[in-house]
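The following block contains the structure, expressed as structure tokens.
With one protein chain withheld, the remaining protein chains of the complex are depicted in position.
Letters A and B mark the chains as written, and numbering starts fresh at 1 in each.
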Amino acid sequence: MVDRLLPLIVVVPLLGAAVLVGAGRRMPRLAAETVACACAAASAALACAALAGPATAVSWVGDWRPRDGVSVGIVLVGDRLGLGLAALASVLIVAVLTYSWRYFEEPPRGHAGAFPALVLLFQAGMCGFALTGDLFDAFVFFELMGVVGYALTGYHVEEARPVQGALAFGFVNSLGGYATLMGIALLYARTGELGMAQIGRRLDAAPGHDALVAAAFVLVVTGLLVKAAAVPFHFWLPDAHAVAPTPVCLVLSGVMVETGVYGVARVHATVFGGPGGIPADGTRRVLVVLGVVSALTGAVMCWQQRHIKRLLAFSTVGHTGLFLVGVGLLTPEGLSGTCLYVLGHAGAKAALFACTGILLARLGSVDERELHGRGRDIRGIGLLFALGGLALAGLPPFGTGLGKAVVEEQAAWLPALFGLVSALTGGAALRVAARVFLGAGERGHDERETAGGGEKEPETAGGEEEPETVGGEGEPETAGGEEEPETAGGEEEPETGHRIRLPPPPMVSVAVALLAGALAVGTVPALAEATAAASFAFLDHAGYAAAVLDGRATGGQPGHGGEWWTWSGAVLGLLSAALAVVLAAAAVVGLVPSRGWSAPLRRLHSGHIGDYVAWTMAGIGLLSLLTLW
Amino acid sequence: MTRRARLWVLTAGLLGTAALFAAACLRMPPFGGTWHPYGDRAVQAALLQRTANTVSSVNFDQRAFDTLGEESILFAAVLGTVVLLRRTSGERRVTPQPASVPPAVRRYAIAVLPLALLIGLYVVAHGQLSPGGGFQGGVVVATALHLLYVGVDYRALERVRPVGLYELADGVGEGAYVVLGAAGLLAGSAYLANILPLGTFNTLSSGGTVPLLNAAVGMEVASAVVVLLARFLAQALEIVDEKEEGRERGERRKRE
Partner (left out) sequence: MTVLPYLVAGWIFLAGVHGLATSRHLVHAVGCLAVTQSATYVLLLAVGYRRGGTAPVFSDTPPGTPVVDPVVQALALTDVVVGATVTALLLALVVQTRKRHGTVDPDELSGLKG
């Protein structure tokens, strides 16, 4: 029965969106938001119910069941990880709808349901992408996610930066999507199939890989890595996350970026994981190299930011790099650790964004320096923010800490990388908490703020002097006295329309619930056990095809005990959290220069769409090199 | 980055991609080959489902879930455009002036409009038989209405285009597809299963649910395109920025 109902996880939000749009003009805001919440929650409940079922649910849409291992239809596959991701996305969507309950200033005239409807479509896109077992269908839902994402990012059209961020998001993601489609077409030419399991089987029928399979892998993975914001495909992410409405950031950072990582893992496991696909060494090299570079870039850039939402966005780049490393190890333990990490990270990061939204609503700014000490009277929010920062840093017993510990055990060099990235990103968040909520340290000296006034222009400092507009013949980096490029957060408009006095209960309770969720991931042993079994099944290339095409049920592997806290893991988590605290304290008293030494890296994040496209293409070249090595 | 640095990065990327893709092409099956396993199965299935237009059978029966996603993308894009091109504070609405149109254009538009509308509806209705279907026909219907804008003026278009009604139709079209899919579940089969009698091959009533899904999509697409164009037209003709307007007025006064 669960098998048949699987499509409803995707379809219920779509129906909700249709109702909201159809009745838009006549529907009061309260009704619209209630309908949206109900649909999102129903879908979440369905996903959870399917997750509680005994085995992998396989649903052939239109009842086109396979005969002799082939079918003309599309299959939805509810294995543990896919369903888990759909459930996570749905739960976060419910959190977003609760958080934005009466949050926005005013819906567009006559379109009270527009925002909730877009959020529901976003949910449908993510759930469809998580559940589909068909490569082209995955592309369709990838694009649905993308289209809704651009619209939501640009939601605040009254301001200059959201439209720019949404444009960058739109261009880079669409380009990535088309690269994926080129790859799908190559696979179709070779195998004559579109279903992941079918393609995998056809490839395996002629073992040994060649240039076509490699090219298909590179192109398909490009779009997914753009979504996952892996360096050098990541440039759109900080631009989009810094400007999107805060409730949207919860989903973008908490789960959408992770769906990219999931897509890479899924495509590897089902299509390219067999003898006819890409050798494991090649895949591992691609994912680990890109993951390490992303993790370091994200962490360094995160530490540099003063725009709090942009800071959190870069920390997402860093953590997604860690997820890529965890997945790229291609071991069940690495994958299951990453799953726990993703769950914990979703809670922690979404809670941090939720707190930032409260700051913005109350104080009209998300600029670390401008807000210095102004959060003293909402210390409760400060406590939540600091806890979120500690969770990012991997403090036991948060789920992030458990996931980090499980992955770290896979190789001797991993603790250094994971510790450093966790400490830098967590430390940056703690630094913000100390400055804003405690008023610790000097109020940052900032010549621009005194010059700034109420004008819109100074929101980027120094960027306008970029010589590329002059002619491009000279060397830009030699200009000694040039100021660093920087995005400040001082001119954001409060999204509630007016400044609020007390943090509204729905917003606070969402932040608390999200943190509690992050804590639960690290404290409920059953979850870790289930994830371990799910990861084992996920990587079973032949088992997946058998379950989908031959109807041979693959349940969880009984007796495969989950990973749990070890002494060394807990100590490493405590260490990275302590390092984060030390870094934050040192930064607050001025011992650690927060800027200056990384200007070249910062200058690469130029906000220029042409640059981003050029880097995306360079990324495809890099992927080819790493794959074919 | 400087323009030159960007060109270097871009060139490296383009060369790498070109090499990769060219190498892949050399390993492709020869162009025009006879080996199309999925295609052959799709043709067989379409004939069994008594749907003469195989492409419609793939889109609305065999891979109907893709089309649900595709329709939702259009739906989402229209909703996104409504949100992005809304009238913001600081902008106000003006009534567009009537425009004069050469009589020949006017006569032609008025004459072609009903014909184009009819063709659009025909294309939607015959999706299961001949090339076309909900997407193509829906676009034809929507553009047919806009002949009024080309041939008469904006106000004439506005009279036949109450945007609220089209938004309702947009939602109903999307909802109808979803509900038609659920009918398969209720009938004890799978979601989006083709549960209706298949009818006679090569007649209007063939293909089971295919014509119904086509109609739902046609309705959604036609109204979606109308709403989409309405948003862009409003930006071009109706919505003015108060600041810019004030500046212009000031300049005019200065000149006088």
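As a working rule, contacts are C-beta pairs under 8 Å (C-beta built on N, C-alpha and C of every residue); 3 or more make two chains touch, one makes a residue touch a chain.
Being a predicted model, the structure only gives us computed values, none of them experimental.
Asker: In the full assembly, spell out which visible chains the left-out chain is touching.
Answerer: Within the full complex, the chain left out of view touches A, B.
Asker: Touching the hidden chain in the complete assembly: which of A:V19, A:A166, A:L203 or A:A269 does that?
Answerer: Touching the chain that is not displayed is residue A:A166.
Asker: Which residue from A:V157, A:L420, A:A440 or A:I500 sits in contact with the chain not drawn here?
Answerer: Checking the options A:V157, A:L420, A:A440 or A:I500, the one contacting the hidden chain is A:V157.
Asker: Looking beyond the chains shown, say which of B:L84, B:L148, B:V163 or B:A193 touches the absent one.
Answerer: B:L84
Asker: Of the residues in chain A, which ones touch the absent chain?
Answerer: For chain A, the residues touching the absent chain are 136, 140, 143, 146-147, 150-151, 154, 157-161, 163-168, 170-171, 174-175, 177-178, 181-182, 185-186, 188-189, 194, 238-239, 242-243, 304-305, 459-460, 463-464, 466, 468-469, 484-487, 602-603, 605-611, 613-614, 617.
Asker: Since one chain has been left out of the picture, which residues of chain B touch it in the full complex?
Answerer: Per the touch rule, chain B residues meeting the hidden chain are 6-7, 10, 14, 17-18, 21-22, 25-26, 28, 30-34, 36, 38-39, 42-43, 46-47, 52-55, 57-59, 63, 66-67, 70, 73-74, 76-78, 80-81, 84-85, 129-131, 135, 202, 228, 231-232, 235, 241.
As a working rule, only the chains that are shown with their structure count from here on.
Asker: Can you check the complex and tell me which residues of chain A touch chain B?
Answerer: 4-5, 7-8, 11, 14-15, 17-25, 59-64, 70, 72-74, 76, 108-111, 114-115, 117-118, 121, 124-125, 128, 134, 136-137, 140-141, 143-144, 147-148, 150-152, 154-155, 157-158, 182, 186, 188-190, 192-194, 210-212, 214-216, 218, 467-468, 472-474, 476, 603-604, 606, 608, 610-611, 613-622, 624-625
Asker: Can you list the residues on chain B that touch chain A in the complex?
Answerer: 1-7, 9-10, 12-17, 19-21, 23-24, 26-29, 35-39, 41-42, 45, 58, 61-66, 68-70, 72-73, 75-77, 79-90, 164, 167-168, 170-172, 174-175, 178-179, 181-182, 184-185, 189-194
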